[in-house]
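Here you go, one structure.
Every protein chain but one is kept in place in this view of the complex.
Just so it is clear, A, B and C label the chains in written order, and each chain counts residues from 1 on its own.
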């Protein structure tokens, strides 16, 4: 296992702060599994994730649930944007 | 009779210059008669008036053909406006 | 409402007008500006050395004021500024500046758009393009008339 740091944007930072760490397999894991693991580790964040509409951003690209993230990736979770 | 000075706006000034003078009765005359008298006195201007859409402006108000103008009035003829 | 309408006999600076307009804001959320510029070519491609806008005393200003008043009656704008050049205008110089302010942006956009459509067709100016081969009188284009008719259709 290794440690992945995940930035939490917008209102997602309300529950657990701007960043959380998560233990992940060396080979990484897909985004949908990342969401599940985060919900287990941080129940308050899990509530926000369960409401849906949260997107994962990996290395400055929005990705789908099947995209695999590993420890070297810059991972952020985006709640729905507010717009400008 | 007295003399009325009439300003010619826009392209109406092409034929006879920016201003023409016209002999009018002391009691004045209605705008439609003014147009007819101008056409008699200045045939080139008459052609422009015959094309229609020329409005009379008396003392900074657009007026109808029946309005009577007298020598003291500031009379101008407006071709269709260009807009800004 | 605050509505200012001005005729400018000399070149003006649109950015300075926007600064003046926004200095007076009172909590409005949106400001729209439009600036129209004199172009160096006529519609047929011929060179234009100057655009000359002839106005007539108080009537020109009154026509602009009436258009501004209609815009305030029709849209939820709180203030507007209309500045229009008259006289001889060189290519690249501003002909007209319009600014509108409103609580929400849609009213400011629509009012500025409406002001321009009305000004382009109904403001009391006679306009000619001066080129190397003489001058040519300009009237509102079909596109101008079509733009104007959008508002009539909406009003009913």
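In this section, a residue touches a chain if its C-beta (ideal position, glycine included) is under 8 Å from a C-beta of that chain, and two chains touch if they have at least 3 such contacts.
Predicted model only: the values in this text are computed from it and were never measured.
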Check: Missing chain touches which shown chains?
Finding: A, C
Checklist line | Among A:33, A:57 or A:71, residue touching the chain not depicted | finding: A:57
Note to self: Can you say which of C:28, C:54 or C:129 touches the chain missing from this structure?
What the structure shows: C:28
Margin query: On chain A, where is the contact patch with the chain that was removed from view?
Written below: 7, 9-11, 57, 60-62, 74, 76, 78-84
Checklist line | Touching residues (missing chain, whole complex) on chain C | finding: 13-16, 18-19, 22, 25, 27-37, 39-41, 91-92, 104-106, 108-109, 112-113, 116, 143, 147
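The definition used in the following text is that only the chains that are shown with their structure count from here on.
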Notebook entry, point to check: Counting in whole Å, what is the centre-to-centre distance of chain A and chain B, each centre being its mean C-alpha position?
Noted result: 79
Item checked: Averaged-CA centre spacing for the pair chain C and chain A, given as whole angstrom -> 52
Item checked: Geometric centre distance via CA averages, chain C-chain B, whole Å -> 28
Next item on the list: For chain A, jot down the residues that touch at least 2 other chains.
Entry: none
